[in-house]
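Here it is, the structure in full.
Only one protein chain is missing; all other protein chains are in place.
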Amino acid sequence: MKRCFLLFALAVFGFSAFAADIFNILDKPWDEGTELLIKWDLSSVIDSIHISRADSAGVLGIVHVSRDAKGEFTEGKLQPDTTYVYSLIAFLRSPKTSDHVYLSKTDGSALIVTSRQFTNLPDTLKTTLTIDSSPKYVSILKAEGFPTRDWFNRKKLPLLFLLLVLSTGILVFIVLAHRGTDLFIRRINGLDAMDEAIGRATEKGKPILFVPGIGELDDIQTIASLSILSHLAYKAAEYNTNLIVPCKTSMVLSAAREVVKESYLRAGRPDAFRNEQVFYLTDDQFGYVAGIDGIMIREEPAANFFLGTFYAESLILAETGFGTGAIQTAGTAQAHQLPFFVVSCDYTLIGEELYAASAYLSRDPQQLGSLKGCDFGKIVLISMIVIGVIFEISGSTWFTSMLNMVE
Amino acid sequence: MLQFMNVFGIWLGVFFTFSIFSFLYKDNPFYKLSEQIFVGLSAGYWFIYTIYYVMIPNLFSKLIGDFNANAILLIPGFLGLLMLLRIIPKLQWISRYPLSLVIATTAGVSIVLSLQTNIMQQITATMFNPFAAETTSQMIGGLLLIIGTICGIYFFYFSKKQEGLSAIPSKIGIWFLMLSFGASFGYTVMARISLLIGRLDFLLKDWLHLIK
Amino acid sequence: MTQDLKKTQFERRIIFLTLFIVVTLPLIFPLGLKTEITPLVQNAYDMIETAPDSSRIIISFDYDPSTITELQPMAQAIIEHCWRRGHKVIATALWPQGASMADAAFSFVIENGYKDKQYGVDYVNLGYKPGGTVTLQALGRDFQTIFPSDMKGTPISEIPAMQGIAKLGDIDAVMSLSAGDPGLMAWIMVASDKYKVKVSGGTTAISAPGFLTYVNKNQQLIGLLGGLKAASEYEKLIGVKGKATVNMDAQSVAHVLILVFITIGNIKAFRIRRKTRNAQMN
Partner (left out) sequence: MILTLIIGIIVIVSEFIPHPPFGRLTQTFESWFLIIFGFAIILGQISLVQVNLNKISRREENWIYHLIGLISLFVMVVFGLLWGTLETGGLLGQGESIQAAIGTKPFDYLFDNVYIPLSATMFSLLAFFIASAAYRAFIIRSFESNLLMITAVIVIIGRTSFGSFLTGWLPERFSFFHIPLLTDYIMEFPNTAAQRAILISAALGVIGSSLRIILGIERSYLGSDK
């Protein structure tokens, strides 16, 4: 009796371990609990498999069809923390004489397994099959899955690590700067020339045009542009030169107006500020450009500033501005538009220089600190590239693939 | 009527095409006219577009359709209304709240996003073995890619005066930038000329019927 | 200073005018400049050319009017090529306006020498379906559920050209003319990678380099047409002097003109430099 039970237990254990080997459903790790990973591993005599999922009423619906004997697929859009029942139906292709069909007996039906799985089976579960002329042998397996919500996405671990390193670097330098450490920043060409351009405009008695780009206010480039505007508006107020700021969206308009107004206040000339200096044109890309072109031709500003996000309009603006003989300073992190600015403007802030500008101009220690922090980040990244390349050359890819965990 | 309106439409298009082109010669009443029509019309267009394609499907129809399920949309609706308070000078300060919500979120999102796509993916893409390339030119290319990227990043290193030894990588960085600017410029010429061809096509085909 | 400015403005006007004239002329009087066929275009051509007679070929119109200059000539050339080979063309669209682009392309080719081609028999326009990749995946399982009928509302079971097409795998080849997302990428991922259907694509010149990696030994992408130049090459392969060839003439001439401008600019700059140097010497 005891022996009998042991045998039975062994058989059950052996079978369940081996069933999991053939048809297995796993919770997809590190997600919000809407996906399951379904794996199967069957003998190569399989013609095709159907995987179905039972809905709440228990009715099966096919979710995946494959011709591969071994494979996996991810099912998404599931409810988290719910048990799902899947069934796998395998169809046998008409066996050739050379095929070895390995079968395992279960309650009534038989399973098609690989030879490896077959060797590992307890003898009680092994069975033989006489291949008959009707090749549609079917085996059915059931398995359950339970998608869970996770609290941390481990795939993003390297990302988190890098984020911490970079932001700590920036924060440390901000704190240092706050404590009064002297921080050196090298010259940035276009920025030194800004004051000169304003001076020229004052001499000529012509206005200054500032274009904050076509980005919305939620674009960091636009914000960087506005902090440069704050500096320029201050200078313009000091020199008593007219400043014109056409905006593409109303959010930028409100922000730009505040910025200019505040700068005039700081320069002690709140009376010189008029609301119409900063105005909205249109939300349309080329409509906006048409409007600015008109302003450039008619008002003939002596200095143009194009700072922020720019797309195709960059060259239209820069060339029209050139035609009026203005000193032009441009700056954008839009890599594809940089060539046009470089070619037709007097000074161009390339990429990061746009973000560095406000720190450079204001000499505000906290801003300088963050700029220093970014420089520290550059060193970190350059070293990472060098290390990565060295590892790759030496034939080991773990470093790159570790970072690549981020999907 | 239909026939007339079609022809009239083409003539309208032709008129505005030439008005904009006339700007290339110099500013003139035709350009001024089309400029202001463009500004006005496009502002109106985006206004209507926002109402029909943003506000109605995302806010109003959801609120009307199933209020309870979408009641949370009242929050952005309310914040939006706060934005409108800008019109009243005394209440301007209130609009700062939606504004800082928007900007804070963007700041958070852009930190993660630029870290992932612009830093992580770019640096891992640069980590490869250039010597594994099949041809010599591919190998040199790979080396150029790695060196160019590193020197290019160094060009943006602001903490050091660019003189002496430390000026060398940053100089190489500039060379790469210039090369890239030249290439992008040349590459874009084609696309820009096709825009002109597209316009000329309209004039020659739809208007003058000179070509098929 | 103002004198200088006036002079530059004058020069600019001359440049603008010359460019305008030089681009217009080849459009009216085509030059028929020679084009060298590049391998990627040849591959795409061969995909259609070597397909068995009366194959069923999907042309997916995944673009809108903003890119017709580059993509419409490709559509026309490929339709003509398919018909010449006796293939049946099935038009689909992943972009809302793609369906009308398809209509325009069909009627253009019919007008130009293929008046005998019948709707439903030689070609069919299934119209626009949203959803990109997801839709295509569903198409891989079953055509009927995604496209129960064509654009005119005729059930596909009643359309002769659609007989025997139950799922994406029954299609012989796919040609996606794509201006962005969703488009060629979705076709590569689903039709080519998953259902092993031959896929070639046509894109704008700007986005073509991004697809080059898919033209590999796995043949995820068989051929690739990038921009107007590729379209003109395709026209050359089928022996038609079409829109792309004409536009490409204008394009090439404009490029040469710009090079001429650069040369003149340099000669001018050189002269000025020499003049100032002489002035300094005296």
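To keep things simple, chains are lettered A, B and C as they appear, and every chain counts its residues starting from 1.
Methods note: a contact is a pair of C-beta atoms (placed from the backbone, for glycine too) under 8 Å apart; a residue touches a chain by one contact, two chains touch by 3 or more.
The structure presented is a predicted model; accordingly, all values stated were derived computationally and were not measured.
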Check your understanding: The chain left out touches which of the shown chains?
Key -> A, B, C
Practice item. Using the touch definition up top, pick the residue from A:Ser48, A:Ser167 or A:Asn242 that touches the left-out chain. Key: A:Ser167
Study note, to complete from the structure: Only one of A:Gly190, A:Pro301, A:Gly373 or A:Gly388 touches the unshown chain, namely A:Gly373
Point to revise | For chain A, the residues touching the chain missing from this view | key: 30-33, 80, 149-153, 156, 159-160, 163, 166-167, 170-171, 174, 216-218, 220, 223-224, 226-227, 229-230, 249-251, 253-255, 257-259, 261-262, 265, 276, 279-287, 289-290, 298, 312, 315-316, 318-320, 322, 333, 335, 338-340, 342-344, 350-352, 354-356, 358, 366-367, 370-371, 373-374, 377-378, 381
**Study point:** For chain C, residues in touch with the removed chain
**Key:** 8, 11-12, 15-16, 19-20, 23, 33-36, 38, 205, 209, 229, 232, 248-249, 251-252, 254-259, 261-262, 264-266, 269-270
Revision key, fill the gap. Those residues of chain B that touch the unshown chain are 1-2, 5-6, 8-10, 12-14, 16-17, 20-21, 23-24, 32-52, 54-56, 58-59, 73, 75-77, 79-81, 83-84, 86-87, 96-112, 114-115, 118-119, 122-123, 125-126, 137, 141-142, 144-153, 155-156, 173-190, 192-193, 195-196, 198-199, 202
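Note that in this section only the chains that are shown with their structure count from here on.
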**Study point:** Chain pair whose interface holds the most contacting C-beta pairs
**Key:** A-B
**Study point:** Whole-Å gap between the CA centroids of chain A and chain B
**Key:** 18
Exercise for review: Indicate the whole-number Å distance between the mean C-alpha point of chain B and the mean C-alpha point of chain C.
Suggested key: 23
Study note, to complete from the structure: Per the C-alpha means, the centres of chain A and chain C lie apart by a whole-Å value of 30
Review point. Chain C: which residues touch two or more other chains?
Key: none
Exercise for review: Identify all positions of chain A at which a residue touches two or more other chains, and write them in rising order.
Suggested key: none
Study note, to complete from the structure: The answer for chain A against chain B in the complex is residues 158-159, 162-163, 166-167, 183-186, 188, 217-220, 223, 251, 254-255, 281-284, 286-288, 290-291, 293-294, 297-298, 335-336, 338-340, 342-343, 350-353, 356, 371-372, 375, 378-379, 381-382, 384-386, 388-389, 391-393, 395, 399-400, 403-404, 406
Review point. Contact residues on chain B for chain A in the complex?
Key: 20, 23, 26-27, 31-32, 34-35, 38-43, 45-46, 83, 86, 95, 99, 102-103, 105-107, 110-112, 115-116, 119-121, 123-124, 126-131, 146, 149-150, 153-154, 156-162, 177, 180-182, 184-185, 188
Point to revise | Touching residues (chain side chain B, partner chain C) in the complex | key: 21, 24-25, 187, 189-191, 193-198, 200-201, 204, 210-211
